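Removed: one protein chain of the complex. Kept in place: all other protein chains.
Labels for the chains are A, B and C, by order of writing; each one numbers its residues from 1.
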Amino acid sequence: MTVRLRYFAAFREICQLDQETYCGQFKTVADLYELICKKYQFTLNMQQTRPAINDRFCAWDNALQENDLVVFIPPVAGG
Amino acid sequence: MTVRLRYFAAFREICQLDQETYCGQFKTVADLYELICKKYQFTLNMQQTRPAINDRFCAWDNALQENDLVVFIPPVAGG
Amino acid sequence: MSLQNEANTRAKFMLSQGPVHLEYQHSCSPESGALVSFDGLVRNNNEGKDVLRLEYSAYAELALHEGSLIVKEAVDCFALQAALCSHALGVLEIGQLAVSIRVWASHRGEGFEACRWIIDQVKSRVPIWKKESYTDGTCEWVLCQHVGHHGH
Partner (left out) sequence: MSLQNEANTRAKFMLSQGPVHLEYQHSCSPESGALVSFDGLVRNNNEGKDVLRLEYSAYAELALHEGSLIVKEAVDCFALQAALCSHALGVLEIGQLAVSIRVWASHRGEGFEACRWIIDQVKSRVPIWKKESYTDGTCEWVLCQHVGHHGH
């Protein structure tokens, strides 16, 4: 399956990418995060990160669909 | 003893006076309040009113001195 | 003299003839992370009655003294960089500003607590009175009527 990924803040600095298209073997957002963490050596675990699909927060066990836009959100610090 | 009195808000409307000089037999602010309440038929009791001498809050049992400026303060409602 | 001036700048209580116009300056000190503000507006109803306008009256000498004590206590107790309060006197129409409070703190927790504390203290300690005029043509000094029956 192929999905689109966008990166922000600490993740963007680590992988040096704003966005990319990713193709691989995964079903849920959690599966995808595991693959991406390995690829870029992200050290934040799933308790520290929140996933979003198509500009909305989602659960880690949400299934992904072809061409979904996925964002992994490191700890926020607004205000 | 003679003291000066100023009146505000509800008290001013009842006695129709901004200020007056009052001469009588009293020792404490409480004594004076009793006399003034009788004179103008004020209905607020000492729990509902606070006394001030010379522009500072004081206790009801404070002794008065010749020419003191006394104000009886009805329940405040700023804000 | 210089210290006195500084303290007065950091903690200030004012009375305003007519609606309050406190300049909106957000910055205060490089240590301030939070500015918390309270503005009290004249509402069109109170205790079930339709309010037309109101009038504030003060015992100015004591009000300024007591109000200054309150903002100075707040600066000390909540470790604020600064606290300002201005209260209106005279006739106010619906929607106009009756009181404005500005509090600068390092963190938002103290800022919210201090701002809330100041307005509560002003309402309970400062000799200012409010006369409400209602749409039915009547008027009264708030809290001064029938207090013999239900206290205040």
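Definition applied: a residue touches a chain if its C-beta (ideal position, glycine included) is under 8 Å from a C-beta of that chain, and two chains touch if they have at least 3 such contacts.
As the structure is a computational prediction, the values presented were derived from the model and not from experiment.
Taking the complete complex into account, the chain left out of view touches A, C. Seen from chain A, the chain kept out of the figure touches residues 6, 8-10, 13, 43-45, 47-48, 52, 55-57, 71, 73-79.
The omitted chain makes contact with chain C at the following residues, 24, 26-27, 30-45, 94-97, 106, 108, 111-112, 115-116, 119.
As a convention for this text, only the chains that are shown with their structure count from here on.
Distance between Cα centroids is largest for the pairing of chain C with A. Centre-to-centre spacing of chain A and chain C amounts to 50 Å, using the average Cα coordinate of each chain. Contact with two or more other chains is made by no residue of chain A. The multi-chain contact residues of chain C, meaning those touching 2 or more other chains, do not exist; every residue touches at most one other chain.
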